[in-house]
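Missing here: one protein chain of the complex. Every other protein chain is in place.
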Amino acid sequence: MKPDTHNLIRCATQTLIDHVDELTALDQAIGDGDHGLNMRRGALAIQGKQGELAGQSLNEALRTMGMTCMSTIGGSSGPVFGTLLVTLGKHLPDPPNAAGLAQALDAAIQALTRLGKAQVGQKTLLDVLDPVQKLLAKGGEELVKRVRTCAFDAAEATAALDAARGRASFLGDRALGHVDPGSRSTALIIGAICESLDAPATAQPSSLSA
Amino acid sequence: MKPDTHNLIRCATQTLIDHVDELTALDQAIGDGDHGLNMRRGALAIQGKQGELAGQSLNEALRTMGMTCMSTIGGSSGPVFGTLLVTLGKHLPDPPNAAGLAQALDAAIQALTRLGKAQVGQKTLLDVLDPVQKLLAKGGEELVKRVRTCAFDAAEATAALDAARGRASFLGDRALGHVDPGSRSTALIIGAICESLDAPATAQPSSLSA
Amino acid sequence: MKKLINDVETMLSESLDGFAAAHADIVALGEAGQFVRRRTPKPGKVALISGGGSGHEPLHTGFVGHGMLDAACPGQIFTSPTPDQMLAAAQSVETGAGVLFIVKNYSGDMMNFQMAAEMVDCDNETVVVNDDVAVENSTYTTGRRGVAGTLIVEKILGAAAERGDPLRKLKQLGDAVNKATASMGVALTSCTVPAAGKPTFQIGGDEMEMGVGIHGEPGRRRIKLAGADDIAHELTGAILKDLSLKAGQQVLLLVNGFGGTPMLELYLMVNAVHKVLAGHQVKVARHLTGSYVTSLEMAGCSVTVSALDDAQLALWDAPVHTAALRWGM
Partner (left out) sequence: MKKLINDVETMLSESLDGFAAAHADIVALGEAGQFVRRRTPKPGKVALISGGGSGHEPLHTGFVGHGMLDAACPGQIFTSPTPDQMLAAAQSVETGAGVLFIVKNYSGDMMNFQMAAEMVDCDNETVVVNDDVAVENSTYTTGRRGVAGTLIVEKILGAAAERGDPLRKLKQLGDAVNKATASMGVALTSCTVPAAGKPTFQIGGDEMEMGVGIHGEPGRRRIKLAGADDIAHELTGAILKDLSLKAGQQVLLLVNGFGGTPMLELYLMVNAVHKVLAGHQVKVARHLTGSYVTSLEMAGCSVTVSALDDAQLALWDAPVHTAALRWGM
């Protein structure tokens, strides 16, 4: 695994740890309040495996991280983020590119739909993964920047999904305005990845593996 | 039973009912918070027996009221006020006078000491009954007025007993300043009796039995 | 947050250690606290394995023992356990007759147990409990939630497994009992997830959450605090509507506390529910009253009605010896 991938993992996990209170609050609003802690537990478990990950290929590393999520997180997030990572690990070309990522994400979305029986539009992280996948499939200029914006916007947009139909529809007005916690986590991860991809590649590897 | 005795009972019970919140608060401060409700329950039970009481002599009526306290109040107040009334009923001359009341109260204090094993100075209603008994034994001018004042003052003075030795000594500073609930009840009863004894005897019986 | 704890990170394992110590005669703790299992498995019997997020004690660990569960997997507070835990539990208690998983219908539990079921290398079935009639879909389920009725499903399946019923028969029985069971709850106060440190929801001093979930998830609606009779009316009414019982039907009534409600109030609710049931000519053949399926220290209760036939009632009555339910032995 390359040092910049190493850094990318550190950034993506660290952002979840840093946002634990926000994610908790989101899940308290419409759920059971454990999402922040779940994501932090998974993130810490992955960070604890950085030694092992360093010796693996990108695909192997994704699989390891997915299995780590499944065996340490529990809840919905464990199987969901676990399946996401494992499926990406299976389908991503190495080295990765936008088209390959789009294809792998498409496979992951299908795996998640089979696993959790949720559809796009039902206020889950699928509502972030789906538009991001479509954007990647189209490709174009400044893709990293646009993916980042798309992810955050899509997460925000889940707030409006309550009032419509879907798994949270019974909440009606009461859930209106509340962002789906898993969507927010997904946006944070994607955002962190995009930022570290956009960062000047000149940074010293030693400073990336803190 | 004479109509003015009837009125006296009504006033003494009503004042307890009217002070239920204050008595509750006193018992919450250093006890278990039920004293107000206990006294109200007993007072209501006695008021419910006014028909029966009307046909009884003063001594019989005191006994009836005492038995009513014992069988309806429970807690410490039930046996304590029950024994007080029953003993007074046994010893009071009919018609009553100050010296006779002093003797009867002395008997009651002794009965209470046997029953509850508390001594004067240990922050119970004995700390009101004792000075009142002594005042009555001495007799003199304006006795009713002085008894009333004595009862209220003695109840207030139980607040200071905490810091000294006695059954509540373990509370130390924390109970300092808190009046003993049973002492306050006793003062309220004595006060109501004194006031109705001092009231013009011209009031219509019909207006007394509301 | 006021709790009897040392550290939110270790609270679950400390509590499991205390549980295992207190009930060492009936249970043993799996490695790293992954599961609680029956001290001595019964060879040739279908292994019943349940589990779910912690914070609902005594569910499920308190129901491990003779005549009920063979193992229970405790997740983090309000978080489904992981497939690893279920696999380790199955390995520990399966004796050749297969495994029956009993799962409450939450997305997290469903997905984790589903993964375990795919990975486990012995014959297995899954009974899904979804007895909560409060809401058709909730934030974290597809379809109805599984709540206090889980206890009834676990007890009856436990008795049937104990007498030797085979896997498919147990699966059928579990589905039937689940179908005959309906629940609904009300919360007066919120619970506080220890690691979150503050209440899961805000609720006014004169409000209650009607139809609340056992994680403090929202229910049907937030309304003004009502009297026990009115509450019993709404809860029982919704249940009866769902079960559409015939007059004369015999039922098991479970009045369940959420953790912060004293027995005095639970028995008062029993009385209130009785009046409603009597009005519908429903006969309460069996009672269970207590805090069995809880939401940490939440105040409130749920009512569960289970329309059992005579054979199922006999299984309910069969001896059971667990930390939280014990009779006949």
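Every chain is named by a letter (A, B and C) in the order it is written, and numbering of its residues begins at 1.
As a convention for this text, contacts are C-beta pairs under 8 Å (C-beta built on N, C-alpha and C of every residue); 3 or more make two chains touch, one makes a residue touch a chain.
Predicted model only: the values in this text are computed from it and were never measured.
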item: Chains on display which the left-out chain touches in the complete complex; value: B, C
item: Identified contact with the non-displayed chain, of B:57, B:71 or B:97; value: B:71
item: Sole residue of B:11, B:118 or B:179 that reaches the chain not shown, by the stated touch rule; value: B:118
item: Residue ranges of subunit B at the interface with the undisplayed chain; value: 24, 28, 30-34, 36-38, 41, 70-80, 115-118, 167-171, 174-175
item: Subunit C residues that touch the omitted chain in the full complex; value: 2-7, 11-12, 14-19, 21-23, 54-55, 57-58, 62, 188-189, 205, 208, 225, 227-229, 231, 255, 259-272, 274, 284, 287, 289, 291, 294, 296-297, 299-301, 326-329
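In the analysis below, only the chains that are shown with their structure count from here on.
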item: Rounded Å distance between subunit A and subunit C, as computed from the means of their C-alpha atoms; value: 32
item: Between subunit B and subunit A, distance of the C-alpha-averaged centres to the nearest whole Å; value: 74
